[in-house]
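For this view, one protein chain was removed and the others were kept in their places.
On to subunit A.
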């Protein structure tokens, strides 16, 4: 009995403990209104851990600054080392200098860094302060109204009221909005850079409140997740007093830093404040990367340490021996210790070792790190200031976000680029479309677009013509030329007009994205416009005459639905520039908007029961009864009389229809006043959506309003139609499609409109049987569309398919499925049409790529796009050349990938060696010998195309080496359909395995991981948001800026810094060696002839400025030459300016120079009465002269700053010396250099020494440089000579050089590779380099264009063949592809074998084999059949189309190259199939 209560107590305790633990571990945060809390409860301890809204990004406080900053600085090993040495000086037995003095440089360095940190922290503090003192309206309990308060006073649980255009002070749960729908728009540009507006919604239950929101009545409790940095996620629930719960989503949360737009007033409760807001949690500080140069430098610093130790050891042993030789009889100059006893030789040596470390400390350059930091900051400044890296259109300039890797820019070897938004503008322009199998080419639109481009190029041309290089230098003159030209040329005039307009538009409405006139003003295709009008007219007639809608021809109904889909199948928000948001709309008397599938189903079911049951059943009947579905849901569903009648009834009676009738009238009026409508602005989440909506508007099918529950569309004759929006399935990259579920106002049926990538959608199509005419027709449409899609892809257009289906039928049949997944709605789609959207290349991309490639950079494009589009863009931007062979890797499994890689490697190797080439040629080319001589094949211009799936296998541990060795042989690599993770894995692979310098450039969130992995990450500050920029080291406005950034600034930064670092090592070594030589003449006692002041301040004061100036300003080659001769960039890649041996060369030079500077004064003063410092001062002077003159030899350009810095340094030394030597006769023990300098300057010998020593010391280097410049100049020196020529001759030479370089195939490239990875690929490269020359001369001799022309002849049209799914091969010469296509289609296998023979390639495609790889072919037969059947019939139209394309494509895609298509077949089959 006694035990039981005890047990219970225990239990209770346990419970309590558990509860406590629970509280501690709880993963949620509870927020309640601050207004509720009566006094005592307010002081509950749980309040304290919640951060208040006070922003504090400063690192230090007044008190903590010194210790904290010092602590941080001592994390740098060098600082610890120097402090250790300075402290060593305080030990009497080993001290070398006056201890206080020895502290000076260390303190100086620490102080400089501390001041820098302090300044940074202060500016942070100031900005914090500014933000903290911004005001907002917070509800005050005492005053019972909203009062102005500072941001920093806002606390979690406060109620904040925000007005339009105010910045949100904290993460706020939206509770009330002036908007009748409870919406609030926010602009998140500050957060993610996306300029479109985002909708936020108030918590649902509060929407239903009738009265105005009163904070005092807010008694609910909010449970939400702990603060985290996920911007796109917020979960929680709100518990109301009555115990009901409501979920909270990210749509309910206003994030700190965003701006309220288009909404008059919103109120909310603060959930997260201050540092716990998502915005701040996302804000990680600048990144620290160590550059390659710095890594190399650190190795050399270690060498210096080793040298130092050796020198100290040598001195210590020398001293020991020296002491030992005197034995017991101590000489008078050997001073005993303090206690009067002499040191033993060993102990003396040990002490001396420490002393020598102090004396020689300069060898480890204390100021090196500081100097490098200063130089880099200046370099960053200059890069920032470059006018050519400024983009006028976006008013943005280059940003350097990482301060310490500028020199890495000059050493890049691989560029990994994203495609969309990086190479292209990510300005989506509607180009053409196909509706129900009929193509509308939009000629006028194409012409309009071409005009933009033409004007572009013309302007460039004239600028190039009008201004020579030198004139281009000054931007102002360049501009004036432009202006003059504008007035002359009509075209460019027009263009600039539009450009100015675009700019104005973008300035006017900064928050409206994707709205340049190029994208907005779409010229409609007359045919289509005609059809649209016709369709609308007939619809109107039909309605007014109460006719059946089924009288519309299937084509017209398809067109009608196509445009409806274009208009509403998106998430575009309509705004007008006037505040607040236009709210002209007619509201349905609807319940709350549909949010979830369940909801949707729930609401859907009754409607089906009441009105749709009949029609739906009949429609399903029609479909099942082989009654061909025409496409339009309206038609198919209303094809029976009964339904139609019902419908008409509804039209007449339902309030909705009344509304529609009203709105249609209104709409008509609106058409009359069209300019008004033109002011509508579309804000889309992605540019293609906007492009499509604008395209639809061009056909008078305008989106005029979007609410969460309805979409209003204005049609030419029908007026305004309002679709009830039942559900939206958003776009995501996995599904690659989006759908909207709407209730059609005309039919009152529920339709699903889907839009998505063709690859996905095609598989979701309603399977149609081929035995009835309807199905045949449908199939024909599908295959036709597929054909057009292929052609679009060839053109580099992005393709989207529009689809529509009647959901009722599907739901009827499989209601249960709907509950499981939203995906089931999107089945059995009916194809409406496809659109081709052009993503225009950015200005200057092809030129930039060509130049970068000439600079020895390998460019890989990693894109999420599909293969065809990617390949074509690659052609357009000259990433792939027409005379290039393309290896396409598409595999379905690890084994096939391995086999494929093996085979490709074998193939390439065989290409490189003549012997094997003959063998393979023998086996492959049956009877096609003479036309294609093997020698012409020897070139390394290979392109590799790999798709995402294969890439995943290739990145497998077992295959990555093979993949890499294949990829690095290729001139360009194109990875399609790659995920962000794959992108970063590829970069990582190259970075780690090839030890290469990698640069990743991208613009979107999907490039972030790649940008972070690469040695240098470059972000493009474009419309895709700031995520890439935030992750990047450098942010450029445009891709073309990469050229100057790398070729010019990269080269400059690298060469400047490399030279400076080398010079630093030389300087210190030379100076220290002087002291070392002296040890031989002072019994290794550690004494120095150079006064300690000079010794300590030599680096810091006397010799630092010139090298800094040179490090910042020296320009070895001018920007024009660097751009003109991109070859020069290779010097950076090969680390020519700073190679390991150069360190040692510099050390040897330092040794020699120090010997000269030591022994000339030594022998001059030998056996004279000279005293220690009268002899040491000239040496210091000589050393200074030598060091500065050495720098002078190495300096390539002398500006006023260089001159003045050198003169200043020398003057400073003399002034300091003179002043120091008269200032105090006893102050500076032990040197006491009183009057030394003054005395010396009165003696001629001093001057004689000062003249001869630098001359002798620098003669070898000067001679070497001269001979090098004369007899064996490096590329850089030639470039420098080029610099000096008059502009005209220089231009001539540049032109000649470029031609020359183009004609030289990639011969140096394999040589270049070998040093990078000698162990793994030495043999390969050896082979490659060895084997190439014999065959190369023949090519040299030929006209450079020869390979391409011959090949073009032989390879006419390898084209659409039966290939595995996803690997569409297309090619062919423009002129003849049509014929060859038809031939191939009829006899596909023969021709391909022939082709392979022709082109000496391994053309391994053979249908019989496919059957063994069932999985591979699962999907393909259907499409294959389609193609085979339809190609014949479509042929005529294709050829005409092709003519169109030729004229239209701005990018003029000539596809005359070879595709090596290696399918997923294992090797044994391959060979058998060929033989």
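FYI, a residue touches a chain if its C-beta (ideal position, glycine included) is under 8 Å from a C-beta of that chain, and two chains touch if they have at least 3 such contacts; residues count from 1.
What we mean here is this: contacts and distances are computed from a predicted model.
Between the listed names "Cell cycle control protein", "Telomere length regulation protein TEL2 homolog", "tRNA (adenine(58)-N(1))-methyltransferase non-catalytic subunit TRM6" or "Guanine nucleotide-binding protein subunit gamma", the UniProt record for the complex's undisplayed chain reads "Cell cycle control protein". Touching the chain that is not shown, out of A:178, A:396 or A:893: A:396 (per the contact rule at the top).
In the complete assembly, the contact with the undisplayed chain comes from A:1270, out of A:142, A:242 or A:1270. Mapped onto subunit A, contacts with the missing chain fall at residues 96, 326, 329-340, 355, 382, 384-387, 390, 392, 395-397, 473-476, 479, 482-483, 486-487, 493, 496-497, 500, 503, 1052, 1081-1083, 1085-1087, 1089, 1113, 1115, 1119, 1160, 1162-1172, 1174-1176, 1193, 1196-1202, 1225-1226, 1229-1230, 1232, 1234-1235, 1238-1239, 1244-1245, 1248-1249, 1251-1252, 1255-1256, 1259, 1262-1263, 1265-1271, 1273, 1277-1278, 1280-1285, 1289, 1293.
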